[in-house]
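Only a single protein chain was left out; the remaining protein chains are all shown in position.
Right, subunit A next:
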């Protein structure tokens, strides 16, 4: 390196010392630079004849300068050259650094009588290296090359190896030995495993030393008809000759024409080993190569400034920015929508979960989801109690209609699978064994991709309704089948409905009854409704008439019917036919107070009447008499003619006595042949005595009994009321009894008054 710098400085000094005399105007000298691809002395020896030839042709001394890469650069930088001949890679670098007049001509080499304007690279190794046979074997080997700027000495090989997958700049150690000759030496001495030289070098060296041919082996040798050299790579145009811009165009023209005029057999050509010069070639392929390899002048990618970028691609940039903005915007929008959607889903899920009506999701007949209400309805605590089970698992063996639950639900689900929405009443069995009626809706949730769609299942608890229906049915049954007549009226008493019993009792057809008034008591009439309104009900018994005019008794209860607001909306009446009851009641009453034989009041009624007339007598200061009548000689009649005859006798005697009394007086049979009588308004004793005498007379008249005339008499005792002391009825009757006893004692068929002193 140091040596190189020293050389460079020396050369620069030399250039500077002659510069004053070399510049354009007079052109005492034309400086022709040639790139030193081989050792300096060989270059000078070979190319001096060419320079001499040019001197002879253009009339100005042409000076040969054999320069290495750096020297050539320095010389060009200071315009110390007029023409130069160099390899195409070097030429590209120079052209990129300064303006040139363009290439004048392309070198044509010749070997073995064959000319070519193409060059290539040779990859070779020592003949003894059996381990290196193809391009891929080059990987990792030490490579000897004259320099990275050599087209045929490095770049062509690098490209070829790159094609074979070997990146020599990164995979290999490269020894840059500055000349092709040294490359060959390095490979022969083993300093390098592989050598890179340009085409023609080996042929030239072999010409000097034929043994060399056996000591080296060429890799990837190309078989190219008509190309005179061994080559390992593809070919590129040979070296160009170029002029610098400061050179007078006339001189350029003269040099160019001199170059083209060179014939193969000219000493200049023979010495240099060339066939002459051809019109300039197309060097673009070399540019492609340099670009591909990223070597000078294409080693640096242009630094693109923002300004240039914007200037060049502003349309794209704007479009990109807009797209990015749109994308960002749409992403944000989508994210927001997604969040909204998630929130919406959560809300919906919560809604469903907390919805008071039970909702479940079925798939393949099994529960896959359920809300809280559904759990509560069936009285389970955890959703997993339901999930994975089917509807039949929570149902009784059979439904109320008699269908087996499992078969019925399968039929229903088949219909749902076909797309129907099914609504059905269903009985479930809760966890505690109780049953619950629901109105169940099964609806397919359409998802065409699944063979079995999800089924939405919702329940509505209708147990209450079912019970109400039950009650209603019972009520209707009661209404229809009651033996009591029932009617319902509006607020004005007009009948709205009646039951069958009503029709049966009243004999009035339903159609005739409706819209009319129900049977009501005559005296109160529609007023019973007012009573029912004020007391809540009205109850009473009264006589009414059937349709055919027959009278009957009825017991009616009318109640108000209130609506949900508590206001009276209807009246309801229930009645029954109590005609027969009334008759029985009357009979019973008769039995209790009258003697069945004589139909006279018995002792009970007599006592009752006596109380009444005693009270009346006290109030009105009247006098009443109590008579005790006992038939004489009755037993013999009974014995002689039988009880029937005795009874007939009693009836006849009773009738006769009754006929003697006034309406307001009372005659009663106390039992056997004993009677008693109450005589009111006894104004004077004579009237009483008169009555007593008529009684005795009436009794003693003969009586036809059982074909016989029988004659009986009676003993009558009497007492009066009020007396000095206050008496009750029993005492009074006892007084009359005692008096009767006196009459008996006195010989019968007579009457006798009670004498308190006598008793």
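What we mean here is this: contacts are C-beta pairs under 8 Å (C-beta built on N, C-alpha and C of every residue); 3 or more make two chains touch, one makes a residue touch a chain; residues count from 1.
Definition applied: contacts and distances are computed from a predicted model.
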item	value
Omitted chain, identified by the protein name its UniProt record gives, among "Spore coat associated protein CotJA", "NitT/TauT family transport system substrate-binding protein", "Cytochrome c oxidase subunit 1" or "ABC transporter permease"	"NitT/TauT family transport system substrate-binding protein"
Given A:34, A:67 or A:117, the one touching the chain that is not displayed	A:117
Which of A:281, A:614 or A:637 contacts the chain that the document leaves out	A:281
Selected from A:223, A:265 or A:397 as touching the chain missing from the view	A:223
From A:163, A:245 or A:671, residue that would touch the chain that is not displayed	A:163
Missing-chain contacts mapped onto subunit A	117-120, 163, 223-227, 234-238, 281-282, 284-285, 288
